[in-house]
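See below for the structure under consideration.
Missing here: one protein chain of the complex. Every other protein chain is in place.
Now for subunit A:
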Amino acid sequence: MFFHIVLERNMQLHPRHFGRDLRDKLVTKLMKDVEGTCSGRHGFIVAITGIENVGKGLIRDGTGFVTFPVKYQCVVFRPFKGEILEAVVTMVNKMGFFAEAGPVQIFVSNHLIPDDMEFQTGDMPNYTTSDGSVKIQKESEVRLKIIGTRVDATEIFCIGTIKDDFLGVISDPGATS
């Protein structure tokens, strides 16, 4: 699920950036530092949408670096248990398949793949129904439901299922065309 929230961060800025465009430098550095990171609490920080305010800088003893407390608005993405996501399959193996929904990695074990789909080995391993009409392989798009998340301080990993109504492959060429 996506959220638009305000976060705060202490930015350290090198003295060489002090000047007219100090603020720009600060924002650029903030974006570089923060976008794409993941915190267990808020999820993945997708994009910074604006700066709320920049606090008073504090000059560090000895280094000359200045610390600014910066409040910024950003879009975060955090997966939840029970959430339905669309994801791209990245790897298929005997144990199930891995998929990515943006920054989140999701694993679907073969127990959570419908029973009528069987694993086929080959140079393009895939799960196929007995009549061959549905195939899950690398680059397929699937709709899945998250049934478990593991949230570490800097990492979120999910497991999902496609063993439910309306879940499964959505990139079927016949269906999309």
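By definition in this document, contacts are C-beta pairs under 8 Å (C-beta built on N, C-alpha and C of every residue); 3 or more make two chains touch, one makes a residue touch a chain; residues count from 1.
Rule of thumb we're sticking to: contacts and distances are computed from a predicted model.
Not shown: a single chain whose UniProt protein name, out of "tRNA (guanine(10)-N(2))-methyltransferase", "Vacuolar protein-sorting-associated protein 25", "Beta-adaptin-like protein" or "General transcription factor IIE subunit 1", is "General transcription factor IIE subunit 1".
The missing chain, though absent from the display, is touched by one residue of A:R23, A:R41, A:R60 or A:R150; that residue is A:R150. Here the missing chain is touched by one residue of A:R16, A:K56 or A:K94, and it is A:K94. Among A:L13, A:I45 or A:L112, only A:L112 touches the chain left out of the display.
In the full complex, subunit A touches the hidden chain at residues 91, 93-96, 98, 105, 107, 109-112, 115, 121, 125, 147-150, 157, 159, 161, 163-164.
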